[in-house]
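Heads up, one of the protein chains got dropped from this complex, but the rest are sitting where they should.
Our next item is chain A:
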């Protein structure tokens, strides 16, 4: 810097250094200044004093809550500079004020609070102009207000020096409330001016970068706030909250957050946003909320009624205020969860930006800090979104947390749970695997995984693995051990249903039974264990034993719908149809909208009370369906709104179906091939269902599936009444929804048979089988037709296949016997008839497997 600067340029340079806090450059600039004009000496003193004071504070920062320091050697020099500047009285008024403010600051540092207050009174802080003030002066004024607040807090209220006559201080004879009011006003003013200063400084800085001369100027440092500005920005709300004055505290938080952010306030904003979000979530409710642009309520339950006397009312205006976010169509939250969510999303984006990615040991601490601040945000997000059931969005947010998640169990687990709640089962299982790795001793995690494997995913092998994990934990799993056995029993039970070889089937049934017995003995008070044991016994046609356990289950849980349903089916297997119907009706009084129960009711009514009653029930079902799904949400809740999300969610719902394959005895819905078949239905019907934007969110069944089933049930009743026209009409309704469903095709075949049109019937049955090759009912009818057509060996083949798929279908055995008889194989035929007879004696009105099996 050889070239001497012209006067004005020099002054600009000094102003810039003061604004940007580059105190180390001041002495050199002062040297140039004094060389110019002798009258600049006083200003020089002021500048030197200031820069030395600031350097001192930089080297010895004041900590929050630290005690005063007393006189300091280094400060003596500063005081000398300032006294020199003040004494001669040659300074301009502005500079005189600045020198006084600096003096007051020294007084504060040295613990001379009353002196500091005296200085502030002399310069009449309130009158200092904000408009047109250079940037650095805004910072000085903000600091001065903060320091004044600090001094007022330190000085006892009744201090005699405050009634000093020549100070003319308005502090005399004040009530504590008035004093408090003044203190808070000081801090709030300080905070507002500090925000203004930071905005102006940043503006100047970016302008400076653009206009800077081509020489490589020193790059500007980050502005640092320092003790005084930090206090000024935050002390006001700290006091509000300490006084139990939540409305004012929240109001102050919002004022700070609404000011346009600057680089320096980013961290403060993040902290405050998080704190405000937390207050909104755990200290407020919908009724006590007021929006940021509204005036706070005058009486609020949020303010602590026990701490009277802390009534603060904001009563100042500043000539310049910090810029706030403005513009058209600004989103302003109208509800506490909305505001919390907005704040958390902002915090999240900041926390994410600060995610420390490097894993070298030196950055361990940084990583922990960034992880902690992010976890708080994610936990609060979970609380806010969970409360509103927005799991889809939550899972996306938590997915973004994964950059913090290396070896962090909590984040992984929360992600897994959110995926599960959002219905993203496959991903959830994968994440749960990682959770198991991180915390191998927790039995809940593998159990959650089994739940998904058994339910929506139908991943039975995986499920078996997870179930075994729980069992292998042994005693450690404590109360979850029984649950583990229950889980693995369900896996085996479902595998048994899926198996196509009789021996495998029996093997799995045996294993399932063993597991359920174990679960039941480990947890005799769990109705689920008793219930599934009963169900498994029922499936293996041990009817009396099953009845014993289902009664036990009902004793433990009297209104369990599945136990009641099973009881009814068991009674129907014993041919006590009237008792069964009574049970169903009783169950329906508690579960009037349960379609599964209603299907059984239709069957039983047709049996006991004639088809008219059954038709009435079908009509009733249609009414329920309508009232249920007509009321669907206008905007899709609970799921993502994007088309993609919706498609995924729909597919998930459809896959989740464990709906009874109603006309198919004993081959429950979960048979592997019937799943494949229903997938075809789904794929083909997806177009149809996506047209209806508002699919109901609850209920395990897709509503359209339910509707089709109701129609098919009605059709079946009409077939029983030999009314082909009505049956056709009902089938057509179902066909409109699922034109390629094997159930629809099967029903058409039956109608054709009823009309005596064997060829058509055969064609329909063949089509049904081409969609679902293991549909036993169809196979049985087809076998029968082939028998009538005297194609015995083909008929025998079809029927033997059917028996292979489901060995408990008594009518298939019966048909097989007839075919064998027609072929002249009397011995084998007899055996078939005997089997059929035996099975018929224990056959329920609908297969036991229509009862869903889930954990």
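Just so we're on the same page, a contact is a pair of C-beta atoms (placed from the backbone, for glycine too) under 8 Å apart; a residue touches a chain by one contact, two chains touch by 3 or more; residues count from 1.
Assume contacts and distances are computed from a predicted model.
The listed options are "Hyccin", "Cytochrome b-c1 complex subunit 2, mitochondrial", "BING4 C-terminal domain-containing protein" or "Ribosomal protein S2", and the UniProt record of the chain not shown names that protein "Hyccin". Interface note for the absent chain: among A:315, A:589 or A:790, the touching residue is A:589. Contact with the undisplayed chain is limited, among A:357, A:501, A:725 or A:827, to A:357. From the options A:22, A:83, A:288 or A:500, the residue with contact to the unseen chain in the full assembly is A:288.
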